[in-house]
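Missing here is one protein chain; the remaining ones are kept as they sit in the complex.
Every chain is named by a letter (A and B) in the order it is written, and numbering of its residues begins at 1.
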Amino acid sequence: MIRKRLIVLFLAPASLLYGGLFLLPTLSTFYFSLFNWSGFGQDMTFVGLNNYVRLFNDTVFWLSLRNTLAILFVGGFFVFGLAFLYTVLITSGIWGKKFFRLVFFLPNVVSVVALAGMWAYIYNPRSGLINTTLSTIGLDSMAKTLWTSPNNIFWAMLAALVWVFTGFFLILLMAGVDKIPTDTYEAADLEGASLWQKFWFITVPMLWDVMTISFVIWMINAIKMFEFPYAFGFLQVPQQLYTLGIYLYIMGFGQRDPIYQLGYATAIGVVMLVLTFVLIVVMRRLLRREQLEF
Amino acid sequence: MRKTVFAFGLGTALSALSFGALAQDQVKLVYWSLWNEPEPGANVVKSLIADYEAAHPGVTIEAVWNGRQNQTTVRNALASGTPIDIMDADMDGLKGGLAGAGELLPWTDDLAGASPDGTGPFADLFYPTLIDMSANDGVSYQIPYMLYAYNILYNAKLFRDAGVTSAPEDWDDFVAALEKVKATGVNAIAIESDIAFYNVKWFNYLLERIAGPDFLLKAVEDKTGETWRDPAVRKALDMELDLWTRGLVPEESRGYQWPAAQQTVAFGETAAELVGSWLPVELADTVEEGFEWGAMRFPAVKGGLGDINHVEVNAFSFGVLKGTKHEAEARDFIKFVVSAPSQQRFADEAKIGVANKSVAWAPEVATARQSLDEASLILPENHGIKALYPDYSTNVYEALHNQAFLGLITPEDYIEQMVSRTKEFWANR
Partner (left out) sequence: MSTASKAFEARGVSKLYGETAVLKDIDLSIERGEFVVLLGPSGCGKSTLMRCIAGLEKTNSGQLLIDGRDVTTVAPAARDVAMVFQSYALFPHMNVADNIGFGMRIAHTPKAEMSARVLAAAKLLKIEHLLDRKPRALSGGQRQRVAIGRAIVRNPKIFLFDEPLSNLDAALRLETRVELTKLHHRIGNTMIYVTHDQVEAMTMADKIVVMREGRIEQIGSPLELYNNPKNLFVATFLGQPPTNVVETTVVESSAAGLTVAVGEDRLTLPATGAVLTPGQTVRIGLRPESFSIGQGRGALTVLVDLVEQLGNETLVHCQLANGQTLTLKLPGQINPPAGSSLALDVARDQTMIFDGDGNNLRYDGRAE
């Protein structure tokens, strides 16, 4: 009896924190999304599901959603592709490990704004790192590419973003790879497994739980993606770079403009929440495997 | 015993009295600012606060430096009950924001009253139409103090070298002048590809020069969107795209991210940029000694309904929050900031344009001021739609224009999309 009470007592702070900092705000988010509200003063007009209907008919919302999904899937493909490539390099013991590690870990210790500034320099049409390098090695026609022109800017941003995030997922995956005993790979070497076969038959299945967690973390990050594309847009974020997170911010908080539609912005937030939830459930179902012991 | 109690009671009463008196004397104004602390403008504000506090011993002013998104910060702070007396923001932002939401005190009586320097009505201190422009339904809730004009800012030496001695007043002459500049081997026009609200000024002006100052608002407010099919729209678009076709805007500008293009102006590689009169201050540390700034009015279009003397501006304004407990002091401080001596300090030290028309501007922006002096009409940002329909202004008008301007969509696409998106906007409202 006393034990039970103690359990309640010990769980109470965590439950209160969880309820107060997560559940309550989530519920109130949905509540606010049913109103038109500027955020100034108390004037809130109940509009039912109108904000959602409006979202459905809003070109910019679909554009933001498309960009967000492009980050999630295309960006995710490259983030994990690079992260896995590096883990393969590690298991093959190839030269240059430390160099790659430095290159990939750097963005984790530098501020987003500084990183965006660095990439602006890299992409600059005339004096940028890429184009000057290209023209130095004689690729003059390629050196004229405008990486940040409106047709390219999203992909330019995504390339930089992939670089920013790869390091973090590398840390997670490498921690998982370190857990795999080396003699497992040696046994495979003796059986004649190629680099690719070792990756596919050993690394991937033995890394499964770490991969699942990494995918979930990436998914959450991608859906709420804000800081980097925002910083990449400097003074004014071009619409080509809008993500759901940025569009939410623009609609709820204005950027330089007095757009103060908190109710509408909140509806975008609810969509993001639902999207995250659905995708995680789907992904966890697809990736479910039994626990491994090694 | 009774004596002690009496003495104790008296003491308490006395100390309460003196404390009360002290509290009454000591007014603390809280000012949330759009300046970032290291900016020259913030330094001037700081010195003005020091002077004001010295002249008014009972008043202290606490400044919080929030930067340009001040209004959003203020909104969030108000929601959590933070007491704020004075704030400032972009004029159109304030009009569509706090002023529109009824969170600011009106200035109608003060503006009708005497000016702080005692020379006629307070309202006459400012550039004509500036106060009207900032009003919500005829009631003024804000006092403008900084003023930027959108002009063609240029490197006077590069134009002189090209043999252009007087500012062209007509679009064709303007293009001809730019061709001459280009012929000397420098780029004519600087464009930042990512800053849609800079680039849209070309379209704003051309549309105004062709179809008059009311056209844009009319097109936006046409719920069918059909006004966008007016030939004036296509004409304005073709004229600005002609700058690209002629190579007056270098092709690589499509990849310039701010501040890449304005850097080329600073380095003397590009001759001109259509931008607000803050540019000379922004580039002050980058340009060489003796860099000669010029500002020309946006040229007229032959046979158009607009006028070369219609100037689009951007301003910063003060507002006093409805919840203030020190209304009189707050108003007094704002009047102090817009008085001629205070405004002169902004013009001299921060080299920014000011709202008080009697003040001379710094040499770098003197020509910008001249365009305002000669202005017959002052137009707000995006001809008022930024304040009235900010989400349309950002998400539809500026965004689509940028795509057309940078060649991502054709002029035909642009017009079709403007029609449908305008319709969509009104349907969703």
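Keep this in mind: a residue touches a chain if its C-beta (ideal position, glycine included) is under 8 Å from a C-beta of that chain, and two chains touch if they have at least 3 such contacts.
Keep in mind that this is a model prediction, so the values were computed, not measured.
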Missing chain: touched chains present in the view: A
Omitted-chain contact residue, chosen from A:M44, A:L89, A:I202 or A:I217: A:I202
Contact residue for the chain not shown (choose from A:N36, A:T184 or A:T212): A:T184
In subunit A, positions touching the absent partner: 181, 183-184, 186-194, 197, 201-202, 205-206, 208, 292-294
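Just so it is clear, only the chains that are shown with their structure count from here on.
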Distance from the mean Cα position of subunit B to that of subunit A, given in whole angstrom: 36
Subunit A - residues contacting subunit B, complex: 38-41, 43, 54, 57-60, 120, 123-126, 144, 146-153, 233-236, 238-239, 250-251, 253-261
In the complex with subunit A, residue positions of subunit B that touch it: 68-69, 71-72, 75-76, 78-79, 90, 92-98, 100-103, 193-197, 251-252, 254-258, 260, 386-387, 390-391, 393-395, 399, 402-403, 406-408, 421, 424, 427-428
